[in-house]
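See below for the structure under consideration.
The complex is shown incomplete by one protein chain, all other protein chains being positioned as in the whole.
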Amino acid sequence: MPKRQRSWRNWWETGIEWLLAGAALVAVLTTLGIAAVLIGESLPFFRVVSWRSFLTDTQWTPLFAEPRFGIGVLLSGTITSSAVALAVAIPCGTWLALYLSEFATGRFRESVKPILELLAGVPTVVFGYFALYTVTPLLQKLWPALPGFNLLSAGLVMGVMIVPYVASLSEDALRAVPMSLREGAYALGATRLQAAWQVVLPAAFSGVAASYVLGVSRAIGETMIVAIAAGQQPRLTFNPLEPAATVTTYIVQVSKGDVPYGSLGYRTIFAAALVLFILTLVFNLAADWVRRRQRVQGCVL
Amino acid sequence: MTNPATIGRLGDRAAARIRWARQLERGFVLGAWALLGLLAVVFLSLFAGVLQTGWERLQPDFFLTFASRRAAQAGILAAWVGTLVVMAVTAAVALPLGVAAGVYLEEYARPGRLTTLIEVNIVNLAGVPSIVYGLLALGLFVRLLGLGASILTAGLTLGLLILPIVVVATREAIRTVPQSIREASYAVGATRWQTVWQHVLPAALPGILTGIIIGLARAIGETAPLVTIGAVTFIAFLPPAPFSPEAPFLSFDWLWAPFTALPIVTFDWTSRPNPAFRPNAAAAALVLTFLTAVMNATAVWLRYRLRRQQLW
Amino acid sequence: MNNSVQRQPANSHEPSHVLKAETRNLSFFYGDKAALREVNLPVHARRATALIGPSGCGKSTLLRCFNRMHDLYPGHRYQGEIRLYPDDINLLAPETDPILVRSRIGMVFQKPNPFPKSVFENVAYGLRLRGIRQTAELEARVERALRDAALWDEVKDRLKDSAYALSGGQQQRLCIARALAVEPELLLFDEPTSALDPLATASIEELLRNLKVHVTTLIVTHNLQQAARVAEFTAFMYLGELVEFGPTEVLFNAPSQKQTEDYLAGRFG
Amino acid sequence: MNNSVQRQPANSHEPSHVLKAETRNLSFFYGDKAALREVNLPVHARRATALIGPSGCGKSTLLRCFNRMHDLYPGHRYQGEIRLYPDDINLLAPETDPILVRSRIGMVFQKPNPFPKSVFENVAYGLRLRGIRQTAELEARVERALRDAALWDEVKDRLKDSAYALSGGQQQRLCIARALAVEPELLLFDEPTSALDPLATASIEELLRNLKVHVTTLIVTHNLQQAARVAEFTAFMYLGELVEFGPTEVLFNAPSQKQTEDYLAGRFG
Partner (left out) sequence: PAGRGFPVIRVDGSSTVYPLAEAVAEEFQRNYPGVRVTIGVSGTGGGMKKFCRGETDLATASRPIAASEREACRQAGLAYYELPIAMDAIVVVTHPGNVQVSAMTLDELRRIWAPEAQGRIRRWSQVNPAWGDRPLNLYGAGTDSGTFDYFTEVVNGKARASRGDYMASEDDNVLVQGIAGDPNALGYFGFDIYYENRDRLRPVPIARAAGQPPVTPTVETILSGAYAPLARPLFIYVNARSLERPEVADFVHFWLEHGAALADEVHCVPLPPEAYAAVRQHLANGRVGSVFTHRPAVAVSIQDLLTWPAAL
């Protein structure tokens, strides 16, 4: 091959590599873009409202004549509804994943998993109205004092919505564990459950944990279900039996509403979203760090 | 089951332990069945409810008319067209970017800070709430770039939203292509790009398609980001056609057109005070769910075929 | 550990009271595909028996029948019997609980497969499965197993470390210790050294020679010299059939079958 | 094809004009780990050279240096030279284009790795890469390569079928045809028969003997008999070093090194 051809080829190959790298960098740019927009829009907000009061105030009434900006109020709703959702999704999802990967026959698994994935795709608006019109009345039969809007029913439905994610992703991780590990356990006389719980699950831990993290992210970021069924009342509470607003609820409420661009009220949604973003960022980074550390230790298969 | 005594030599303690483990196992399986049953009941009642409410509205007219203040006359023409058009833009954004990023990370990137940075970012973006993407779009596309609440804005937003899904799917698909195929290609003198383009990508294509479809299925139901970019509008017309009989024949005006989409009308109708809109909302939700189901089913089918065709 | 056990090449037609196990007309099917055909293999008690043969001849398949490993996969089917002595039960009988079979018959695999747990917990795992809880007993038995596996000195200060921190050869010995800890009556090895370097191989072979004092072993190997070094009996398999069985020296030096001779001479495989 | 080429055991210290290639103080590192140490291996033109040695000794690593396969992975590092004759260029020099190297030096792998394309396209691929477009020329060269690989008669009616429809042995010969089609000067084989059954192995060995008429070959094998059967020269490697090199008959019958002797006697590996 003549030299000229080689250099042309090298240019072409390098050009392509740069192009691909550019595409990969879009992920970084997106993160930066999110950070820039959120910080840029909330900077003027924090010029008016101090970080201190933002983090410690116990009231959230940003659009009132005498506004109060205690993000803790919204966070309490987010945390409570997410906790309810995860209390449902993580045990149920793990249970199902273990069952599907270690017990179910191949054919059963192959037919259940697509259904799970299909359920994971049901639009959340639909779940929201299911929570409000079906689950809440049902819960009220058991618990007459339950208000029509409450974090419990929103959280439960959110949990049900997240179960398929956790189950499907965990199952992938469990099945990726090499058969040789299972055989090692079976060869010692372990039952399927013992092998699954004591050997396969720890071996798949990082993948299973990743599914939990995604579940948590979904719960924290879920908007429509809580907006519809949890009530949109900013209230500092960790009681799932009460109505409350979450960070996402507030954002969508304001975006749907009439707050003019550029006003302080408008900027609150960016400040609130910034908190949400930092929350999921910290969470995902921590999980990623754990995963990487584990990989270094060689426990990941 | 055998009485452990007949196989002897293990001792009572071990035998008791094994019996206990077996019982636990049975409990676990029963529990899993109960759980599956419960989930089935929940989802069936969900679908039954929606179906019951919305069934009557699923007439041809419903798909062929625009929104109306009269519930009985309101249709989803603008909404489903909007959804399809926005999905097309979303795919056009996410597919090339996601596949390129996936190829870069799997085939080109050397381990190092930059690669780690990109990987961490992708993992993280997968967890960023969709409403935050909505605010990114509001600040960047709508305001800064002045694209307005247009089809382009929505497509870009949802495209970024599903980018991590496409990247991860691409990477997984590429990883299933055995190294031996690459080495075979290099060994006859192919360059990296030739290897990727001629061997790796074709072999990974079904997996990549599965990923993009699952991503689109996720995007199609997203409401929050569209609400934040301000897409809740009354739209009783379709975007301009991309083709015209006169020169220049092709036009991209539709990218800048305002739009509405299925999740938006669903949300709008459900939040209307007039209960007569409830069946409309349910019917729109059904259409949306059906579209999602079709997409997911396509993905499942693709994956199934892929697994059957797996040659290595 | 007693190194002085003598080799007593036994006659393959010895009465069964010195047999630990025996396959009777054993056939095995992966779905429709027959992988074993009418295999009749005696396994002498407290001796090492080697299974040799070209790749794909069914060595691993046969070995895995002994602890019902095939039960884990759908569509796998046994025919015939494997009798375990002195109880004289049929391991393959449907009424025989595979968990109990596996509790009595240990196995070591081609690639080391330690659990993602500490060194100690790896060895203790089988004991815990049998309901042993007392720390003292656990510690004593883990130590004994590690000593028997000639690993104790290397890991006694690292019992809490992850098993993955060990080298390949150490991991394989750990897997042997894990199998030994529960005092199996029969120990199956599937090419236990093929993934290891020469030094690690030598230490495992040494171990194999010593084990025979109390354990019966059945070893699949592709290394003929290894078979010659560690096993009293050798079985040569080909295309799912047992072609020849006999005392190792006899089989290697005076094979009765043409196929065995060709294989040993390296004419195929 | 001419089967009558005589074997001329050559002296390993022959002048380099009959050498096709030669490594000079070649060391290789996987990251920090040295896998080859100061290897000096001559490769005689139009002869087969076998690389033998225990698992993990670096045979594959050495082989893959010849076509710069290691370039594909980050952190891999060469030291020393591989000179290719008669051009007398250093294959490992940074200014040597690895793509060019691979265009001139073919490779066949342990497991058959056909592309998921038709039989014809598999063989034609390398030709297309070299810019050959005319159907007539492609067809002629594909046919010649398939004939050289002794596969033509079996596949001439199935050229459009997927390569995966062939048997393992046929796939491996297809991979050889794919490598032959571009007329390499040197052909590398990494345990080309270890995944094949005895019959397929025999046909590949036959092919290897015939190839030497126009191609120089370098073959990694774990089967000593195979080395004896196909190679004029044999190199014994151990722990990343070249222990001994010589005409096959000399090395096998009168090894000069104790390690070689031990290995050939099956005392390790």
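Just so it is clear, A, B, C and D label the chains in written order, and each chain counts residues from 1 on its own.
Quick note on the criterion: a contact is a pair of C-beta atoms (placed from the backbone, for glycine too) under 8 Å apart; a residue touches a chain by one contact, two chains touch by 3 or more.
Note that the structure is a prediction, hence the values are computed from the model and not measured.
The undisplayed chain touches these shown chains across the complete complex, A, B. Even with one chain removed from view, chain B keeps its contact list with that chain: residues 66-69, 146, 148-150, 230, 232-237, 240, 251, 253, 256-258, 270-275.
What chain A contributes to its contact with the hidden chain is residues 59-66, 68, 132, 147-149, 227-228, 231-235, 243, 253-254, 256-263, 265.
One rule holds in what follows: only the chains that are shown with their structure count from here on.
Put simply, the C-alpha centre of chain C and that of chain D have 36 angstrom between them.
Residue positions 99-100, 103, 129-130 of chain C each touch two or more of the other chains.
With touch defined as above, residues shared between interfaces to two or more other chains in chain B number as follows: 18, 21-22, 191. Chain D meets chain B in the complex at residues 67, 69, 72, 74, 99-100, 102-103, 106-107, 109, 111, 113-116, 125-126, 129-130, 162, 164, 175, 178-179, 182. The touching residues of chain B, when paired with chain C in their complex, are 1-2, 4, 6-11, 13-14, 16-18, 21-22.
For chain D in complex with chain C, the residues that touch the partner chain are 54-56, 194-195, 197-198, 201-202, 223-226, 265-269.
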